[in-house]
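If you scroll down you'll find the structure; I have some questions about it.
In this view, the complex is presented without one of its protein chains, the others remaining in place.
The block that comes next holds subunit A.
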Amino acid sequence: MSDVLFAVALSSALLWPLLLALRLPLKAALAQRGRPPAPLDGLWCTAPLPALALVLGLGEGTLALDWWLLGGVWALDGTRGPLLAFTALLWLLAGIYARGYLAGEQARAVAGDGAAEARLTRFALLWPVTLSGNLLLLVAEDIASFYLGFAVMTFAAYGLVVHSGTRDARTGGLAYLVMAVLGEGLILAGLLWGAGSAGTTTLGGLREGMLEAPGGAWMGLLLWLGFGVKAGVVGLHLWLPLAHPVAPTPASAVLSGAMIKAGLVGWLATLPLGEPGAGQAFAWLGRAMLVAGLAAALGAALYGVCQRHPKAVLAYSSVSQMGMITALVAMGLVAPALWPALSAAVVLFAAHHGLTKGALFLGVGIGEHPPRLPAWLLWTLLVLPALSLGGALASGLATKWAFKSVLYDGGHAAVVTWLSLAAVGTTALMARTLWCQWQGERQAREDGLEPLVAPMPLAWLATLLAALTLPWWLGEGLATPGGPPPAELPGLLWPLAVGLVASVTAWGVARHRPLRATWRLPPGDLWWPLARAWQASRRRGQACLARLGLAQGAWVAWWVARERDAVRALDGMTRGEAWLRRHAAVLMMVVAVGLALALLFSAA
């Protein structure tokens, strides 16, 4: 009975968003005459509700479908449950926020602005489709469904990124799409290679098969890099700072909060983490991941503090945070014995970062349209998630304690030190974000205040609440309730203090001696030189192709000329024949005379 219930709940969780997406064109077709309907209505916001009900109400279960693709297996377990819970919650709250954020556009669409209506319809259609892909990849246990969910999410989210249709949005969309396609290619290669070697169609089988297959670590490398595009591994993170600032704020929130976690989910699903028999090759892969993760955590912080747009700063903060998560995942390969305890910390980190970053992104919109709150209260509320991300309180503190205690117990103090340095960077990034927001908010406050009881502020407050109380409501097994013992607090909080001091010093110095930088560090760092190099090589390639085309043309022309020669030779025969015909009598005479002469002489 419970199996049937689980099957129904799971399929409705996946299908409900799709049905809501389908409803829009149907409604538009039915209401052809008369005013266009408002696409973002109350029902539209309910898309993630069945998924939330599934994970909170039913918990664990498995569903197998023989007829689906290569054989479908969908499951919900101790790791997937918390991930699904925070993902669905973030999507729900961001959806409600979107209703407020896009209310102006909706009003224009209803009033008859065609362009606004087209944009809004696209957004309303692709939002639930993206959600559905995100949910599917979380519950999928067979490779085909997982890849399907990943692809649907990736490609549908393109529409969310380019929503505004400006030039910047198109650049961001292009960077997003190019990197996503590259990632898909790497993932496909890793999955095909691994699944082909292991002869399996499930993710569990893939993980086990990789351990024994020759070249297993190379498969792991492909998969790490492929999913790393989504998770913002250093060097593959180019799309994040370009796509985040241009997307509508609720889309940035789910992009940074939920969707980049899909990369992490991919690692958890495919890499043989915590397998004692993984061998040296996998340990080396782990070390590479560790170095890349720490490099991202520190490098993104350094580059991010030079940004001016708060969402670009937050995007670099996401790269930095995902770098820390990468380092933790890498420990599953470097020190497999730690993994059972560490995996819980990683999931908690993902959920904490997802919701907190969601609250921060939604807060950017709140800063631009401040609600009717006293300034001190508004700013306290905006600072809270920043402090939490820095590891000073609530879910941030719990997460930090969770992985720090595991790493200390395992004897990896050096890694902890590096992660603490990254936390200094996080604090600086948060200070920079708030500074950028402060500049914008003063202007917005003069323009007028929004009512407090509206979708935007309420959704933001709810996200904030969910993020801060995370350790208390998300799975008992993940976090030690009550937080770290007081004696450990100085060890956990010094990065925050250092970061704050550094930020204040930098601010003070900049105020007295304004830094007149002649060059600006654009968001998207490596994207720009790479794009220029690509253009140059493309021009060269086109010149090469043109030469090749000329050569081919010459080759064909040579053959056509030979053909013409042959035809001419044939024509020559015709002419020869005609000549023979004309001179037949003379020729016969000549032959006859010749013969006669020959006879005459031979006789003589």
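FYI, contacts are C-beta pairs under 8 Å (C-beta built on N, C-alpha and C of every residue); 3 or more make two chains touch, one makes a residue touch a chain; residues count from 1.
By our rule, contacts and distances are computed from a predicted model.
Per UniProt, the protein behind the absent chain is "Multicomponent Na+:H+ antiporter subunit D"; the candidates were "Multicomponent Na+:H+ antiporter subunit D", "Chemotaxis protein CheA", "Peptide/nickel transport system ATP-binding protein" or "Ubiquinone biosynthesis protein UbiU". The residue touching the chain not shown here, chosen from A:A115, A:L449 or A:M588, is A:A115.
Considering A:G59, A:G104, A:G196 or A:G411, the position touching the chain not shown turns out to be A:G196 (whole complex).
The residue from A:L70, A:A337 or A:A592 that touches the chain not shown here is A:L70.
Within subunit A, the residues in touch with the undisplayed chain are 25, 66-71, 114-115, 118, 122, 144-145, 147-148, 151, 155, 158-159, 162, 165, 173, 177, 181-182, 184-186, 188-189, 192-193, 195-197, 199, 215, 545.
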